[in-house]
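The complex is shown incomplete by one protein chain, all other protein chains being positioned as in the whole.
Order of writing sets the labels: A, B and C. Residues in every chain begin at 1.
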Amino acid sequence: MTTTILGRAGQGKNGLGNRQQLQQLLAFAGLVVIFVFFSVASPYFLDWANVKGILLATAVTGIMALGATLVIATGGIDLSVGTGMTLCSVMTGVFLANLGLPLVVGVLGGLAIGALIGLLNGLNVAYLRLPPFIATLAMMMVAQGLSLVISGTKPIYFSDVAGFGQLAGGELVPGLPNAVLIFFVAAVLAGVTLSKTLTGRYALSIGSNEEATAISGVDVRRWKVVIYVVAGLFTGLAGVVMASRLNSAQPGLGLGYELEAIAAVVIGGTSLRGGKATILGTVIGALIMATLTNGLRIMSIPQEWQKVAVGIVIVLAVYADMLRRGKEA
Amino acid sequence: MTTTILGRAGQGKNGLGNRQQLQQLLAFAGLVVIFVFFSVASPYFLDWANVKGILLATAVTGIMALGATLVIATGGIDLSVGTGMTLCSVMTGVFLANLGLPLVVGVLGGLAIGALIGLLNGLNVAYLRLPPFIATLAMMMVAQGLSLVISGTKPIYFSDVAGFGQLAGGELVPGLPNAVLIFFVAAVLAGVTLSKTLTGRYALSIGSNEEATAISGVDVRRWKVVIYVVAGLFTGLAGVVMASRLNSAQPGLGLGYELEAIAAVVIGGTSLRGGKATILGTVIGALIMATLTNGLRIMSIPQEWQKVAVGIVIVLAVYADMLRRGKEA
Amino acid sequence: SGGSGSGGGAPGTGDKPYVALVSKGFQHQFWQAVKQGADDAAAELDVEVTFEGPETETEVEKQLTMLQTALDKSPDAIGYAALDSEASIPMMTDAVSRGIPVIAFDSGVDSDAPVTTVSTDNLAASAEAAKHMAELVGSGKIAIVGHDQTSQTGQQRVEGFTQYIEENAPDIEIVDTQYAAGDQLKSADAAKAIMQAHPDLKGIYGTNEGSAIGVVKAVQESGRSGELTVIGFDSGTAQTDAIRDGLMAGAITQDPIKMGYETVKAAVAAINGEEVEPVIDSGFYWYDETNIDDPEIAAVLYE
């Protein structure tokens, strides 16, 4: 749908699969260029400790971005991932620290809250037919408010919840923090969901042509709800990981994360118009953002210039990526 | 495009013109309901001082939302309005307070910076074919960074610039702050632009079907640039009004305004998919947001619950509005 | 939540005096502590109090709108923590002309309008932090993780610190200052990057609660606990725990509860036409492992 008449040279030589693989490789190339640049610019950059830092910095936003990718695939948008994540953190805190439920129950509870947020988003979008922007904007505010109300505007600490901090901070794979491991596993799950399950297939189909999908006998409304619920599960996971990493639930946090998550998705090559999405792209998009920020900091570029630099690099990276793909956004 | 086969009863009774008038009237009814509710709930609400406060609170976001409406009509999005507005404030400060240029020159300079921001956005979107989300996200960061760099991260005060504060604060029409007057005049200009000029017509055509518009002989790329530049002018105007209202340019401000502006546009009934837009709707959307916030504050609803309430009311308002329009978003 | 005693009806409609507080924020524990102090005073002095503030400390315009709405409720007094010391002057003058006394808190305004100013001297407080940093580090490289680049508080917390080091500790070099909006995760990421770029870094100063906890997190995650001197600002459970666990050398705390309390008290005095001191210093304290449980310190720390 996004192919414009101008400059459609060289289109469609390969099937969708090949093209997308190619495109991801190229986005990956962009990431590599950034990596190489910083490695040359700073001797401290290519340290495992620093790379680990980048990966950790990617994890939470990255997990949110995975869910957002599914929603964006339908042509929707999810503005509630940031504060929704916070609400999941807070509820995990309520379950574990306040109510003293077992670890597993608390974590599943956190995920369930995410699913619930997704369910409400999905119902509002699919059955009330609200524009996703409105439905999830409203949810963003409601979740933000509820986080504060429920927590009494105070952080909830997990200090007494044995093992909770290890969820994100431990290293099941030596040298690799669990948060990063969780991110990667979640990415694989999201990838399989997108490309191998009905949820993903219908997400793409709805994003490609909602009316035609409905006419083809797919229960579009039901599947939209499913898609938002699945996205909500990722929000829940992000909330749990966040809480574990901070060993506390911070009710005031979250606003602004949604934009970062969506940016990661779009930089990765997923179209906001729906129909086209790539999880690998999203992972790379999230890594590009985190790497840029880290690299500029390592180079001690003054904060105000960092913003300018990130903006310019994003334009360059996405443009270069598109050039190679034959200007087909 | 959002109409699905399910439940599209009653569509297309009238031409586009009539339908849109109707829809705006109904959104207006929503605003009236909110107004009546708060008037009954609080004795302070219907005070002219308070209504003036609401209008003032609407002005800056409202002006930004006007420009955003044009961009959204094309199916694009402008994330740079918030920090772009700040950069225009800061530059107005540089022109007037630092360089001591004449008032008119400084104000026109501020507008010109807005146009420049729009020009860059437009070029990136039209000629580099970047997704509007990416192009304007990058601009959002660049503008934020530059505001800090140029101002040296300190506010620029206009205390010595005679008459500047009067621009927004004065009352050409007694009882009505100029900022509000400027907003209304800008809204009329935007309305005329949208419905009566080539810029607006082509914006809607591009949003409706970009490829068909191009094949029809419209120079889509050039017009996109024009549209973003016009939107940038509104950003510039918002910056000047903001600076005048605060009698200072606050370099740290701006982030988050873009979401509010876009929300006003969407609540007003303009579709993020493009092709449908209404300036009156945007004005009403902006008023709904400001009125809600104000009313809840006047009722001294605890701040955390305010968010929850605003979220819920937005869902209700938009849903009710859609119901009456026959579920056609 | 809400204003204490706001009960069912809107504040100001009852017969109790009504004091509207417009602060710089409300989600931070610091502001919640201010609010608590205000609520305490309200209960004690039998007045109604409302408390609100914008989400971040850059939102100057949002705060002005809040102030405007507060004035529209015709309160008997206004408490105001200005994000920008000049932008609100016309509104405060307006309040004064309507006979509504204004109490400034947290930071002052460049105007005669306020009856009094209840605040922390942030320059002095951060110099105190620097003094302890200098003593603990002796010489070498240190860095700062700031919480806000544009607000007066944010800037003074860096300025006071830097000035002290430059003037009194020639052997110490501040190699980097990065800002991370007081977000714990982002502050942690920033601190890590700084540590990475300066392997021989000896200390980091975090300018508010979120920044300080982020720095602790970064040191912990890099496995360098004990090697770096971390100095924080404000309190909150995470910070006090970090000090008890030896992860943080110490921190400056203000006395937010007193700040809130004194603000409301001064407001009531002004309403009653009583004389009020032009400046009320709500004070600040250095606390570390050694004095954290002292009663006078414990009293000013909050969770």
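We adopt the following convention: a residue touches a chain if its C-beta (ideal position, glycine included) is under 8 Å from a C-beta of that chain, and two chains touch if they have at least 3 such contacts.
Here is the rule we use: contacts and distances are computed from a predicted model.
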item	value
Omitted chain (choose from "Ribose transport system ATP-binding protein", "Branched-chain amino acid ABC transporter ATPase", "Acyl-CoA dehydrogenase" or "Hydrogenase expression/formation protein HypE") - UniProt protein name	"Ribose transport system ATP-binding protein"
In the full complex, displayed partners of the excluded chain	A, B
Hidden-chain contact residue, picked from the options A:K52, A:R129, A:K154 or A:K276	A:K276
Residue in contact with the excluded chain [from B:G275, B:G295 or B:G311]	B:G275
Of B:V51, B:V149 or B:V218, the residue in touch with the unshown chain	B:V218
Interface with the undisplayed chain - residues on chain A	1, 3, 5-13, 15-17, 192, 196-198, 201, 204-205, 207-209, 211-213, 215-218, 275-276
Chain B residues touching the omitted chain (full complex)	1, 5, 10-18, 192, 196-198, 201-202, 204-205, 208-209, 211-222, 275-276
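Keep in mind that, in the parts below, only the chains that are shown with their structure count from here on.
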item	value
Graph class of chain-chain contacts, one of line, ring, star, complete, other	complete
Mean-CA-position distance for chain C and chain A (Å)	33
Chain A-chain B separation of Cα centroids, rounded to whole Å	28
Touching two or more other chains - residues of chain A	148-149, 153, 255, 303-304
Contacts with two or more other chains, residues of chain C listed in rising order	1, 26, 55, 149
For the chain C and chain A complex, residues of the former touching the latter	1, 26-29, 32, 55, 149, 175-179, 183-185, 189-190, 192-194, 196-197, 199, 213, 217, 221-222, 236-238, 241, 303
Contact footprint of chain B on chain C as seen in their complex	1-3, 6, 10-13, 26, 50-53, 55-56, 58-61, 64-66, 68-74, 84, 86-87, 90, 148-151, 155
Touch list for chain A against partner chain C, complex	42, 44-45, 47, 49-50, 53, 56-57, 60, 148-149, 152-155, 157, 159, 169, 177, 242, 245-248, 250-253, 255, 290, 293-294, 297-300, 303-304
